[in-house]
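The following block contains the structure, expressed as structure tokens.
Here the complex is missing a single protein chain, while all its other protein chains stay put.
Letters A, B and C name the chains as they come in the text, with residue numbers starting at 1 for each one.
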Amino acid sequence: MYRETQILNSNTIAPTTARDLAMDEAGAGLVINVGPQHPATHGVLHLVITLEGETIKKIEPHLGYIHRSIEKMCESLSYRQFIYVTSRMDYLSAHINNHGCVLCVEKGLQLEIPPRAQVIRVLMDELTRIASHELWWGAMAMDLGAFTPFFYAFRERETINDIMEETCGTRLTMNYMVPGGVMYDIHPNFQRRVKDFIQLFNSKIDEYDDLVTGNIIFQNRTKGIGVLSREDAISFGCTGPVGRASGVACDIRKLYPYEVYDKVNFDEIIETAGDSYARYLVRIKELRQSVRIIEQLIDNIPEGDFQAKTKAVLKLPKGEFYSRVETARGELGVYIVSEGGTTPYRIKFRSPGFSNLSALDHMSRGCKIGDLMAIMGTLDLVIPDIDR
Amino acid sequence: MTKDELKEHITQFQPKAVFEETGEWLNVQVETGDWKPVAHWLRNGVLQMDYLFCLTCIHWPTAGKTPAAGNTADEGSGGIFMMVYHFTSTVFRHVLVVKVKLTSDHPEIETVSDIWRTAEFHEREVFDLFGVRFLHHPDLRRLVLTDDFEGHPLRKDFEDPVNMIKL
Amino acid sequence: MFSLETITNSIQQWLYSTFNPTMALILECAIVMLLVIGLFAVLGLVLVLMERKVAARMQIRLGPNRVGPRGMLQTAADTLKLMMKEGLTPDGADKFLFNLAPFIVMIAAMLIMAPIAFAKGFQIWDINIGVLYVSAVSSVSVIGILMAGWASNNKYSLLGAMRSGAQIVSYELSAGLSIISIVVLAGSLQVSDIIASQQTGWWLFRGHIPALIAFVIFIIAVTAETNRAPFDLAEAESELTAGFHTEYSGMRFALFFLAEYINIFIVCAIGATLFLGGWMPLHIGNWDDFNRIMDYIPSSLWFLGKTFCLIFLIMWFRWTFPRLRVDQLLSLEWKYLLPISMFNLLLITLIAIMGWHF
Partner (left out) sequence: MFIKEYISDVFKAVSSLLKGMKTTGSYFVRPKEIITQQYPDNRAHMKLPERFRGEVVMIHDENNEHACTGCTACELACPNATIKIITKFDTTPEGKKKKALDTFVYHLELCTMCNLCVEACPTSAIKMAQTFEHSVYDRNRLLKKLNQPGSKLRAGVE
């Protein structure tokens, strides 16, 4: 029967490595395609999974369904223009992507950023991080079969989106960061609304714990699932909550502080178990740390300019510039090679999702299909971030 | 470790290495043939570069032609590919950028995916978008583009009259 | 006082006085058939709307509110849409089995309707092994699901069907054991006898803690048997897209969908009959005035009220819990529910023999 369905539904790809050939010769495995349209992949990720019964033997990610070659596009855009494109990479942490880009451009221009702009940037980053983790929390619970958390998460996320809309003008792809500062000053209501949100949010996190964290079914679904050891996490280049759940200290905000991150108090959350539950806990605890950062900064926004004076046409000197920021998913690297012109000669975005995805096969071998959803959910993959 | 210490260690292991210090981090250029032992040493040697956080390639289509770039006979006419590896160590927290120059005619380099597993995907991406061949890579196929795609889009001389609009 | 029993009796008398007995029986069967089909349609509409409304309220939304007053006609509109849609059959499918499967599931659901007492004296067939009949027929639906998964020639469907098979077969055990514990207490397999035995109080309260445990296990087991979240592994949207009915569309999909809701109604009706006294009003010991007021509420309302309370409970589960994994599902059954219910059955038997219940 397995053989028969496999032949009839045969849209598998030819085996390429010796490892795969060995498996094919043994005749083991039912190959199923998860994606590119599948409820659990949250985007157009295509996973070719070889199963034996319900147990996963091999996962092969096929990427590129949303590859827009942003790196190539950026080569023809000026240093002001290319920032907006990066909002479309990891669209959930659009602010932080933009931040990485402007940091890199500013490094090249050797611009001094006004303190007010720095604080605003950090505030926006942390709000984005909360919004991103909210969406992750809802979507992950939905992957595991609980639908209701999604709506609770979106309720709080909506508040952040409204704040963003008021100050930045858009809800998702803000393009608020410009080289030298931010595009506008914050809205007069901004501080009040953020404070209201923080107050509301603190009470809601406990509700999240009641609904999902403590739930016995959830714990059984995630504990000990998809274990990634510390060595593997480093070798696979896993960063962000995925790396930190495996015990790797990889928070760029702590290691290589940018803007005012070295002046605020917050903890880098590190768990050592490396399983899905640890990744979950890291993100949930990070929510509280983000709240802590916002609480410290919201009343202390220094007066002054929100934008440094820059030339109308920006030209980076010849050379190479690299900036690293911590997005909600991990380390984003922006590598600009400049030939001295108005457009970058080559841009490379080192996206966190790409490296995290490469560990998926390693983590999920021997797990059940149901576990794959827990692993993918806690990896928090955003497909445009992987494909770029 | 400071830049000078890094430099000292690298020179001890690889006297031929060329250094460049203009950027934020220490850049070192090694020969294609020396790359694999250097990579092994970087990972397991005294520097303990266990985290490869960025792997990419830059194409200079005309660099080979200009005499300023040190054009030699074997470099051919098609310019160069520069492989760029960004390393850091989770123990010492120092960053090192390693560059390997490849000729456009034979863009081939030894894989490092057996040393840093993240390189497996990154090298597939570079193979896909630049056409650099990684020797002994376990699964060198196109990653983001379709298998029958012609050309390598991130090369500077790539032309696609249908999908690329010149502004 | 309004009673369905008098209506049914007068119809029967009229039939037998007007036609010869064979004809009357045939006509009776036809009426019952029509009623069952009508009940199916109404239940489908009501339960789907109820599910959506309950889900919406728990998820801080409004739910359907556009079609009809307060969205009442939403499911009717959905049904109309599904009926007008093309029913696709995949190319590689086993056409005969593929088309048969939804009907098997549906018919199995219809058959269980027979011994359920909807009100006092309002029952299609008071078979003397009613409870046994129910648990026997309810396992037929797994054949339909396996058939659907197999015939679709889709790997997701096959996986879903296999999961469903394993799940229903194992959960049948603890559901059966919980049913048996009530049979032991009531001393009869006949549904009307079981209800009559709860004249003085419901078994849920009269059987001490063991009856409560049996009730909890029964609810868990039937949730699993009807493939409802958190045991909806056969469908498991995020894993297997739609599980065994991935390839179904149009009215055939609607039949699966309807059968799911009918099954919920049936298992809740059985739960209400066994543990909550069916149509029996709530009576409390010697409070005669209270008991008399309770008697004024029609028995059909008592039955439906209890059933819908249980349905609400099952919906509440669905919108709260994450899904179990397939091996956890089975270990829950074999390592927890089954041993507990076996031990529990022993206790109940002891209670029944010693007459310790109230």
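We take it that contacts are C-beta pairs under 8 Å (C-beta built on N, C-alpha and C of every residue); 3 or more make two chains touch, one makes a residue touch a chain.
Quick caveat, the model's predicted, so the values are computed rather than measured.
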| item | value |
| --- | --- |
| Visible contact partners (per top-of-document touch definition) of the missing chain | A, C |
| Among A:Val105, A:Leu211, A:Val264 or A:Ile284, the residue in touch with the chain that has been omitted | A:Leu211 |
| Listed residues A:Asn175, A:Thr222 or A:Ser246, member touching the removed chain | A:Asn175 |
| Per the touch definition above, residue among A:Arg155, A:Lys254, A:Lys285 or A:Arg365 touching the missing chain | A:Arg155 |
| Touching residues (missing chain, whole complex) on chain C | 54, 57-62, 65, 316-317, 319-321, 336, 340 |
| Absent-chain interface as seen on chain A, which is shown | 77, 80-82, 84-85, 148, 155, 158, 165-170, 173, 175, 178, 183-184, 187, 207, 210-212, 214-217, 312 |
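FYI, only the chains that are shown with their structure count from here on.
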| item | value |
| --- | --- |
| Chain contact graph, described as a line, ring, star, complete graph or other shape | line |
| Far-end chain from chain C, centres as C-alpha averages | B |
| Whole-Å separation of chain centres (CA-atom averages), chain B against chain C | 65 |
| Interchain centroid distance [CA atoms averaged], chain A/chain C, Å | 44 |
| Residue list for chain A, restricted to those that touch at least two other chains | none |
| Contacts with two or more other chains, residues of chain B listed in rising order | none |
| Sites on chain A touched by chain B in the complex | 16-17, 19, 63-64, 67, 69, 71-72, 76, 107, 232, 234-237, 239, 248-250, 255, 319-322, 324, 331, 333, 335, 337, 345-346, 348, 350, 354-355, 357-359, 362, 387 |
| Complex interface listing, chain B residues touching chain A | 22-25, 27, 50-54, 56, 58-59, 84, 86, 90, 93, 97, 116-118, 120-122, 125, 129, 138-139, 141, 143-146, 153-154, 167 |
| Residues of chain C touching chain A in the complex | 55, 58-61, 92, 153-156, 158-159, 163, 229-230, 232-233, 236-241, 319-328 |
